[in-house]
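Of the protein chains in this complex, one is absent; all others appear in place.
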């Protein structure tokens, strides 16, 4: 049995076309699809990279991940297969796959050199899905094309400032929690936009509507409002820079 | 083959982590995942309980349902496995599982006493998913921990008033239909906020934009606006109390 995950910014019905292509190519071979997310903010490669990074390590050896957040579709940007920790990642060469692949160990990247009859706007269906089907059918990553050095993507590092630290928001979940580019809690008490954030181990330690900072289940610091919505309360969205002031 | 359903308020990518954990633990054993809903209003345990209640009876014997709407995550609230009518329910002890389990017959509840390495914010992935995998692999509910008495949850009962009946809205679907805590239609003609609701067997009996009351496919009374949106028209949301006045 093959496990194939899909992560895109496509919303509905385009992901189903990708699954149809894979099922057609696999001709009855058993496959389990897992949708990681299809509601990545349109063309937000960093948000997609974060969601894939958060999820990949929970899947078993042999899993094939297709990820497509692809503002460069139809240009000369290359397609990649990346191998790491016994899992395979298929998608555009724009950094999307790399944090997840690196989190599993040493990576090997291959440029997709096979040629497909492809539309100019939907390589997820016309290139990446058929490549995933070939991999699920047992072909090696190396057989897809030559070794290459992929484009990387960084969530950036916390920057020390006069007053505290500057960070960026890399993801906003549906609770309005703000995921930050920092893999630990600040060691000092902090304020955001003048409002103190209570450092907690779990949301339930906060009072109702109290702003919190905690280490999320994904390993990144996260600002939340207990039983509320931090993104709305602080008027912040993915991509925004923030400063946490030391109290 | 195991059937495992998932119901959460997580939106995207966290449910995929739960599936990844289960697939990793099952090591190739065949599993069919069915997503019941991941768009339950954040932390609305009653709405989640309603969605699970509406769905469980349609699944075959042996189905394992994981449900996680969990404002108390990280506190001392317990985890449960509930057995009823040949199906299993896994989730927090906050009432979420109980209406669905009770609808299938006599329930047996077990406190999850197994210890897992768990984050403070995501027991769906760190506790309930591994427990579901153990159950899918053939372990018994009783082997998860001691029998216990679960917290219950009630949708409340209709209350007779001077003018008619008082009810509460337990769910709003994407059509804006308002599901009420009453398992039959009122026997008299009714008004809501001064507007008459036509009692119908099917939406198509109403004229365009006419407010209706019908017995929904889930067995609860439901207020709809034919080809319109009752939640918007009446300015109501899940949790609101309403009064249906007898005409």
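A and B label the chains in the order they appear, each numbered from 1.
Heads up, the rule we're going with is that a residue touches a chain if its C-beta (ideal position, glycine included) is under 8 Å from a C-beta of that chain, and two chains touch if they have at least 3 such contacts.
Not measured: the values here are computed from a predicted model.
Across the entire complex, the residue among A:10, A:155 or A:234 in touch with the chain not shown is A:10.
Only one of A:74, A:105 or A:146 touches the chain withheld from this view, namely A:74. Within the full complex, the residue among B:51, B:96 or B:134 touching the omitted chain is B:51. In the full complex, chain B touches the omitted chain through residues 1, 3, 5, 7, 30, 32, 34-39, 51, 54-55, 58-60, 63, 173-175, 201-205, 214, 216-217, 227.
Seen across the whole complex, the unshown chain contacts chain A at 9-14, 16-17, 19-21, 23-24, 27-28, 30-31, 33, 39, 42-43, 71-75, 119-122, 125-126.
As a convention for this text, only the chains that are shown with their structure count from here on.
Centre-to-centre, using mean CA coordinates, chain A is 29 Å away from chain B.
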